[in-house]
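Complex shown without one protein chain; remaining protein chains in place.
Each chain carries a letter (A and B) given by its place in the written order, and its residues are counted from 1.
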Amino acid sequence: MDRFDNWVPPVIEHGVMTRWCWMVYHPTNLRLGRKTDIGAFTFINALYGVEIGEGVQIGGGCLIYSISTIGNLTGKVVLEAGCMIGAHSTIMPGVTVGRGAIVGAHSFVNKDVPAGWLALGVPAKPVRRIEGK
Amino acid sequence: MDRFDNWVPPVIEHGVMTRWCWMVYHPTNLRLGRKTDIGAFTFINALYGVEIGEGVQIGGGCLIYSISTIGNLTGKVVLEAGCMIGAHSTIMPGVTVGRGAIVGAHSFVNKDVPAGWLALGVPAKPVRRIEGK
Partner (left out) sequence: MDRFDNWVPPVIEHGVMTRWCWMVYHPTNLRLGRKTDIGAFTFINALYGVEIGEGVQIGGGCLIYSISTIGNLTGKVVLEAGCMIGAHSTIMPGVTVGRGAIVGAHSFVNKDVPAGWLALGVPAKPVRRIEGK
């Protein structure tokens, strides 16, 4: 049995901690796939759209921004199915993280990450293809 | 019209999340300028004084410390008018970030940043003068 067999969509209200202690602004513009997992103290601003695919895992303390007042950036964020975002990372507006990609912990992601690649750093750069992807 | 035309000072209580989900300790020692913008999950400890000038932008997940028990450091933090502090950054006691300076995301700032400069890294170092500043 899989820990996600009993996965149910979380209840999400604008600016209110979910039961798992992460928070979303503008949840009407968030599309959250099944069997996703989001860590404590992660913040998502979905004003310009955030799509999180099935099985995506997001660590704790992450910032997922479809809008950044610093730099006047806006744009939909897409986290494709099965990708993983390490703890303490920031995803900037307009970024797509491809299917099955991994973003290392503590990364600042302001460019797309190709499907199946590991990317990390500040700013994040792809470092290698993940075996078996 | 400017998004800050209708700016009103936030209501701030010691240790309680503001409406925008940032938090201040010792708010009586915080001077907050007009048209400032502070991101979610940012924490400010103003015990030894924090001054935030007009139009300053602070990203999400920042830590602004006028006191750090690690290292026994204390000192007023000054963020001068128009400077920007990127997401996930830490500002240590006694630091001044100069007018119009930019601190890159994910930086650890334990020395002053000159006005009009971009600084970044852990620890943050000035990397170049910002054009037009």
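Following the convention adopted for this analysis, a contact is a pair of C-beta atoms (placed from the backbone, for glycine too) under 8 Å apart; a residue touches a chain by one contact, two chains touch by 3 or more.
Please read all numbers here as calculations on a predicted model, not as lab measurements.
Peer 1: For the chain left out of this view, which of A:P27, A:G59 or A:G100 touches it?
Peer 2: Of all options in A:P27, A:G59 or A:G100, contact with the hidden chain holds for A:G59.
Peer 1: Of the residues A:P27, A:G53, A:G86 or A:G116, I need the one that contacts the missing chain.
Peer 2: With A:P27, A:G53, A:G86 or A:G116 as choices, the missing chain is touched by A:G86.
Peer 1: In the whole complex, what residues of subunit B lie against the chain that is missing from view?
Peer 2: Touching the missing chain: residues 15, 23, 25, 41, 43, 45, 61, 63, 65, 68-70, 88, 90, 106, 108, 122.
Peer 1: Given the full complex, what residues of subunit A touch the hidden partner chain?
Peer 2: These residues of subunit A touch the chain that is not shown: 19, 21, 37, 39-41, 57, 59-61, 84, 86-88, 102, 104-106, 120.
By our rule, only the chains that are shown with their structure count from here on.
Peer 1: Once you find the CA centre of subunit A and the CA centre of subunit B, what distance in Å lies between them?
Peer 2: 25
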